[in-house]
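Right, one structure below, let's go through it.
Omission of a single protein chain aside, the complex is shown with its protein chains in their original locations.
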Amino acid sequence: MTMLALTLLSPLLAGLALLALRRAPEMIALAGIGLGFVAALAQLAGIAGGETVQIILPGLPQMPLRLIATPLTAVFSILVATVAASVVLYAVGYMRGDAERPRFFGTLLLFVAAMQALVLAGDWITVLAAWELIGFASYLLIGFWHGRAGVASAATRAFVYTRSADLGLYVGIFVLIGWAGTSEISATLAISGTPALVAGLLLLIGAMGKSAQVPMQDWLQRAMAGPTPVSALLHSATLVAAGAILLIRAAPMLPGGALLAVGLVGGVTAVITGLIALGERDLKRLLAASTASQYGLMLVAIGAGAPIAALLHLIAHAAIKSALFLGAGVFQHDRNGTGLEILAGAGRARPGIFAGFAIAALALAGLPPMAAFFSKDAILAAALGSDAAPWLLPLALAGSVLTGAYMGRALNVLWAGAPGTATAPVPLLAAGMGVLVGLAAVLGFGFGALEEFLSVEVEKPGWIVPAMGLAVGLGGLALGWFVAPARLLGPLLAPSQNGFAIAGGMDALILRPSLAIAAACERLERALFDAVMAVGRINLSFGRAARSADTDAIDWAIFGFVRRTFALGDRARRLQSGFIHRELALTVIGIALIAAALLAAPLYS
Amino acid sequence: MILELMIALTIGAGLFAVGLYGALSQTNLVMIIMGVELILAAALVNLVAFWRYLHPDEPAGQMFVLIIMAVMAVEMAVGFAIAISRFRSRGSVEMEEARELKG
Partner (left out) sequence: MSVQVIFLVFFGAAAVWFGIVVFRTHSMVRSALALLFSQTAIGAMFLVMQAEFLGVLQIMMMATEMSVMAIFMVMFMMDPGGMGAMDMTHQKRLSLWAGGIGLVAAVLLVWLPDWGPIALAVPSAQQQAEDLGRELLGRSMFIFQSAALTILTAMVAATMVAIVPNAEQRK
């Protein structure tokens, strides 16, 4: 239990401390990530016997928050910890000299904590909360250099696209909780029938957003505006994996129709994003499209009914794609850009880094004995053996061909061309990348132990599937190396470079309407504010009117009264003339009045 | 209608009117005192007439007259004392110049 808590708390506290203290970012970051990695490892060892560890925290009424460490979730957890540790080590060197390092490492650590919470979640509420947090952390990290042109809009687009897909996740989770009566994941996976189909399709929509499946693949390419460590960690191994992780965990529940939908979405994505990757002119965007394509293949595996194959490919892809991104980051540092024209020949100047890059690229294409060979074969076997084989198998094969093609092209561009000037060695970057490259190479041998650990059986394929896999992998590599993409794609070149945008794409369908609504709300808010201020001004004018009524009218009346009294007094003064004769006359008049009053007494008494 | 009474009272009224005119219109203090004398004399005439023609048995009527006469004399004495004092301090007893009490 402590290891479970520590896996989460270590990066979380380190991130908060970093954001509060803003000091010694590298030390705190490495300490937090390292401790989290150790905890994840210890946790994995701890539940090797097959028992589970749970932490239950109070949450909503009758829906407590759970963190659970089953063999499956522990594997995800160690995956996140490993990639995070390597990337942080790399980032220490990559972000050297940047003034905003505390903010970067702090946000990165918070993201790692949220991702751990997502993979270790035991109930849907935790999943939702962690899902939102990783999306938000992704927004902050993509827009890290928000001063540069285009970065802020890319981060906004990423956030808005994934958020709009999260709606499916929300409704799906509501269906699951409502139908099962509890929010615990394992309990809700027991439902079946139409609710399961509906929930499955809704979860697929949520997964499509996070894992950049068609039609929401564009945000991943735009997310490449962030720093390369971010791309390596978030947008290849963890955040985009969240969708696949979701579907892998929900796989026991998905009925046949949902599985077919999952497989088709994955397959179409694999092909389309593969074409986009082939037509790309920017290395990082190429790798981003490749990520979407690989996750498409994972969804094909889930749709074919073999989530374990998707899991194996996820693990392999995490190591491979992170390594590729880290290598791209080194070349970016050298040439100060990521366009393929700029990077031409960068690999020749750094043979070591290029070797690692090449190993990872070949691994991705599916060459033995590296990890992706086994996982890709598993996917192809599953596709072959599934009920929807006529649909899934061609899509999977095409995806694999394209994988090899664009990887071959990338290698070609990096190797061919002038090497450029001599460059300084980058030990930290190389160390971080080296770990992942090593993993990419040797993970394949660990898959057997993994299957045993998870207590699942993966059917060993015959010779057809490995042969297919090898053929398409090598064929793709050759095509990519030797043939220019313009000739390969032919008429599809322009649409692929356009991202296959239909009717303006997601930009016009989702982004612009939501931004327009936001602007309208802003205007409404402003109008309300003006209305309130106007009401306030009306009240103020009432107050002023009251005050002026007081000063002008009332004071005028009162002071006028005073003035008139004074004037009256002045006139009355003239009676006091001091002349005896005048006073005598007044006396006589007074006496006459009194006498008249007395004489008229009979009239009024 | 008692003719004598009416005549006496009318005389009294006439004396009163003349005395009032004099008291109000004269500038000299002594002349004003003379006007007041006439007014008082008018009152005396009225009193005696009322006594004689309505209640001759009442000695109180004559008593009243006696009292008025006595007080008249005293008032004149005081008035003249004031006139002397004023004459000494200002040099004249003209009422036109007596503005000290002006408010």
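When the chains are written out, they are named A and B in that same order, and each has its own residue count from 1.
Note that in this section contacts are C-beta pairs under 8 Å (C-beta built on N, C-alpha and C of every residue); 3 or more make two chains touch, one makes a residue touch a chain.
Treat the numbers as computed from the prediction; the structure is a model and nothing was measured.
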item	value
Neighbouring shown chains of the undisplayed chain, as defined at the top	A, B
Missing-chain contacts mapped onto chain A	581-582, 585, 588-589, 592, 599
Residues of chain B (touch criterion as defined above) contacting the omitted chain	1-22, 24-31, 33-35, 37-38, 41, 44-45, 48-49, 51-57, 59-60, 62-63, 65-67, 69-71, 73-78, 80-85, 87-89, 92-96
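Quick note on the criterion: only the chains that are shown with their structure count from here on.
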item	value
Residue ranges of chain B in contact with chain A within the complex	20, 23-27, 29, 32, 95-96, 98-103
Residues of chain A that touch chain B when the two form their complex	573, 575-581, 584-585, 588
